[in-house]
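A single protein chain has been removed from this complex, and every other one stays in its place.
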Amino acid sequence: MRYLAVIPVLCAGAISFCLTVFQVDAETAVPAAASPSAPAAVGVDPAVAEERVARTSRRAFYTAPPVIPHELFPASAGDCLTCHREEGIYFGKVSSKTPHPELVNCNQCHLPSRPAFAEVEAAPAPTTWKGLESPTDGTRAHVVAPPTMPHRKLLRENCQSCHSAQSPFASMRGPHPERSSCTQCHVAVSEYEFRIDHSALLPTR
Amino acid sequence: MPTSRREFIRRSAQLAALAALGVPLPEGASAAVNLPDGLHWQKAPCRFCGTGCGVMVGVQGGRVVAVQGDPDNGVNKGLLCAKGYHAGGILYGKDRLTHPLIRKNGVYEKASWDEAIELIADSIMADPDRFSIYGSGQWTVPEGYQNSKFIKAGLSNNHLEPNARLCMASAAVGLISTFGVDEPSGCYEDLDECDTVITWGNNWAEMHPVLFSRFMDRKKALPKFQSARMTYIDMATRKTRSTQSADIYMEFVPQTDMVIANCICYQLLKNDTYDKDFVAKHTRFQADDGSEMDLEAFRTFLEDYTLEKASALSGVSIGHLKMLGDLFGDPKRKVVSLWCMGLNQHTRGTAVNNLVYNVHLLAGKIGKPGSTPFSLTGQPSACGTAREVGTFAHALPSGRLVANEEHRKECEDLWNAVPGAINPKPGFHTVQMFEALAAGELTGMWVQVTNPGQSMPHLHKNLANAEDRFLVVSDVYPTATTRLAKVVLPSALWVEKNGVFGNSERRTQQWFKAVDPPGEARDDVWQVLAVAHRMYEKGFKGLRDRDGNFLLAIRDENGQEIEAWKWEVFNTVNVDRILYNEYRALTTKKHKDLAPYDVLAEHHGLRWPVVQDDAGIWRETTRRFVEGEDPYVEKGKGIQFYGAKAGDDRAIIWARPYVAPPEVPDAEYPLWLCTGRVLEHWHTGTMTQRVKELHNAMPRAYVEFHPMDANELGIQDGDTIRVQSRRGSMVLPAWVRGRGMPARGAVFVPFFDENKLINEVTLDAFCPQSKQPDYKKCAVRVEKVG
Partner (left out) sequence: MPISSLVVHTGEEYTSKVRDQLNGHPVIEVVHVSGGAIAIVTETPDDSVDKLLWKQIEEIPGVSHLELVYHNFEDGKEYIDAH
């Protein structure tokens, strides 16, 4: 069934549309047209929950750059691209395609997940830090609307990097891999794009 | 509610169109089904290095829960490094200090703020001439400014220093001696325009990663034939992650960076490839002692730095030296030179900074897009606070000096201080200050936002007896310094308070408090204000202004005093805004004009001089001294070094001879020791070691060897090694094929680990002009102890 979709015209407007954001007020937001459509299965399915735990353990908070889940570590800028420029299978594992192949200093942001020195592996985390949790799904304007992106677009412009049909995380795989223009229907959410009016904060501390 | 499917679709179409226009949707029009509850984002500069990246801090339920790059900030355009992304975690270490502590009979006991303030006020008043404040380039601008007022006009002893003395002093004195005014004239955009980058002893892939990738991403994106023309040359004494991406690595003997720079100048003159027009119009020459010199005399001076002589001294091949000479001699090349601690922590730090400027001035590679010598900064506000506010023993705000009568008067007038309140005699500089504390010439010290118990060189000498003095330490975690303190005050950290930082490229950035500090932790600004007011209440004369009122009074726009020394009042007022706007009045003298606070609040950083144009818009300055970019350059001048002390608009090319380092390896201590940082940790690691991901990636310090040295010494990865110098020793595990590779005959140790204080070993010899010590070279021997 083809139904509601939001598509940009192929013109200059397309780009500005992609950047258009919904001004959502989290406190007053109530679905007007339909009830929320969070797929109840997400977050309940034990397999999905397990995956979420695995993914959470790889980063300090939702949207943080993930740590490197394998032993290999790059020698020089751009080395990671040997495996991560395109999706592939190496050493029996799926290597995700980087969404930002133009950024070559990978270990600037992506840390090794294993300690540099084995004897301190058991060192406890000396912190009470609690990072932002993953939302279960993107928001929807109404029941049949395509979900919005529940994360920021910057550095994650290529959806296929994480949502390809080969993703090791089943819950991350896009349900319609034949479609290639994701942002045509799935728009970003202002809360994650951080265009906030700071001047409103001025009068008080 | 829509009544039919058709109307529902129409309604959806309307809302989508409204949203596209950015019109706020009618209440209830959209659904925030799964958005994190109450998450909001605020801008701030990153807490760590001097790059000054903009971050967006995600706050939820009164806690920081996420940090992302700020896409609207011109420094980083949305990108960060591992430290930046994890900056939120530094607030939540389990051992945050949450109560004032006072050491009684060798035991730290919880105390009330009132008791602590009373004790500090009484102790300062008992010996005000011998009390000092030691802070850092992590002071916010208002914190540094208020401390300056307190020490310079309140206690009148000038014993105020930032740890930037250990970090940026040579850079500052280098700039002042060459250009007459401090701080780089270039900007980060030069990295987008240049075709050549030369790092002088700088591992920017780890220490300034956002700038490194800004250049490297551009280079790697080009097709091969173009990318080959973009050259990155790494001159260093140790192979690092930066080296791994370099086109050419030139390893030099420690300290001979001076020789290399002089050799480039030699070639420019010898090959007649220097920029004659530029040199004639914009420069003049001076000998090492400051006397005038002409081009011919300078040429003669350079005869000591021929290719052969320079190669023999530095260990760099003639071919490589020639390549440097040719690069600078090529008028088409756009060259950016970068350096940080390699040149600054140097016993001839000022001179070697001058030498890099010489090279760029002779080659005319300055003030043009893509060509600039650029001194990088290690701390978030080393420029904004330490250098601009002038929290040094000899300085007053915005390039003023305590020794200058006019400068003192300007400050006294603005502060309404009693005439003569500011002492013309400079206070102790950092190393002297700690020596004086050890010797009892200083009886008290208040340490804020820094950790000298770990970061001072030659620790057991410089921190000797600190425990017996009246040492107050304001910090956020227990550190090597709080261990020595009489009073420990818990401070608010980063976005737990308002702040203003100034980064390496003259960019001033403001942020608002986003979350409350834990427990009873309070802002440093408040702490000083409360102590000063208590002293004023007790009748301390220095804290009375001309009219007998409180010298550090915080006043509202109508001049009414606000009782901001009371915490409950402080918390309702933006004291930062008041202090900053007051300080702003002092910034125009040397054309370092800052934007008003409210303008700063609306922007993602503005680079000074920020001047209002005819249309009333505040304009920042990308490149200083350049016509069309810097509003203070006169029409038709092109380039004008208007800071020149002689008033001739000329930068000075200094004849600085090579001077050997004070300690070199010998038979007894055969190895060089270099210290430094790693990507994951920032300075003494007090913040970053509390972040799980960072701690995990780099959990402890190590001593790094060249594999061939290790082989000869019979040392393997993980062996326990004692590193011994004439001053002290430290036991560390060896890392042979680690992240970096020191030159043959050298070892490297990072200084972040408080359990492995390598500064017990380092040398505290310092640059004669800047007084900055050299942490990068001293002689050690190693032995396997397990």
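Letters A and B name the chains as they come in the text, with residue numbers starting at 1 for each one.
One rule holds for everything that comes next: a residue touches a chain if its C-beta (ideal position, glycine included) is under 8 Å from a C-beta of that chain, and two chains touch if they have at least 3 such contacts.
Computed from a predicted structure; not experimentally measured.
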item: Residue in contact with the excluded chain [from B:R10, B:H460 or B:R737]; value: B:R10
item: Missing-partner contacts on chain B, residue numbers; value: 4-6, 8-10, 12-14, 16-23
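Keep in mind that, in the parts below, only the chains that are shown with their structure count from here on.
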item: Distance from the mean Cα position of chain B to that of chain A, given in whole angstrom; value: 34
item: Touching residues (chain side chain A, partner chain B) in the complex; value: 4, 6, 17, 20-34, 36-38, 59-65, 67, 75-78, 102-105, 107-117, 120, 123, 125-133, 135-142, 145, 150, 152, 154-155, 189, 191, 193-196, 198-199, 201-202, 204-205
item: Chain B - residues contacting chain A, complex; value: 1-2, 8-9, 11-12, 15-16, 19-20, 22, 24-43, 56, 58, 60, 63, 65-72, 78-82, 85-86, 88-89, 91-95, 205, 209-210, 212-213, 216-217, 220-221, 241, 244-245, 498, 512-513, 571-574, 598, 601-602, 679-680, 689-700, 702, 718, 733
